[in-house]
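A single protein chain has been removed from this complex, and every other one stays in its place.
Presenting subunit A:
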């Protein structure tokens, strides 16, 4: 563990040192103009932004759902050995995690449906296209990250719910309420994305 964090620290500081060195070189040789953020952003086509948004939407949501499902599933298995009655009821937690992945899927489809071909030379229209690209990227990133954390949250709470249910069945419904609130986070991400 310690050596792992040592390696990370070394790589990170090496990267920063390199960055500072390159930056200083450019600055001191009067080539500062070559470090052009604007050119960089313009050079990336809006298609790339939009499609990256789609990728982020689906992949991050699925990661969140996966983290949640394995956290809950393992606890249901463990708790179900000595208390078999919890097995069926606790599948609700897994379904709620799955819903998170479905949000991501829906947004991915919605975003990719908004992508259309364009060919124009009018600078105002090009600015519009770029803005559309950025918005779609933002939408995808929003829903992806929201669902990632929502999935993790619902999964951890579901794991505790399974173990608590094994001890005392009256606790399950109450912990389910906590999970519903956790699920609402994912829904927020979905709504904001759709508005984009």
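In this section, a contact is a pair of C-beta atoms (placed from the backbone, for glycine too) under 8 Å apart; a residue touches a chain by one contact, two chains touch by 3 or more; residues count from 1.
Note that contacts and distances are computed from a predicted model.
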| item | value |
| --- | --- |
| Per UniProt record, name of the chain withheld from view ["6-phosphofructo-2-kinase/fructose-2,6-bisphosphatase-like", "V-type proton ATPase subunit", "GATA amidotransferase" or "Latexin"] | "V-type proton ATPase subunit" |
| Listed residues A:71, A:154 or A:176, member touching the removed chain | A:71 |
| Chain not shown: contacting residue from A:156, A:175 or A:192 | A:156 |
| Given A:81, A:116 or A:177, the one touching the chain that is not displayed | A:81 |
| Contacting the left-out chain in the complete assembly, out of A:6, A:88, A:120 or A:167 | A:167 |
| Residues belonging to subunit A that touch the chain removed from view | 67, 70-71, 74-83, 152, 156, 159-160, 162-163, 166-167 |
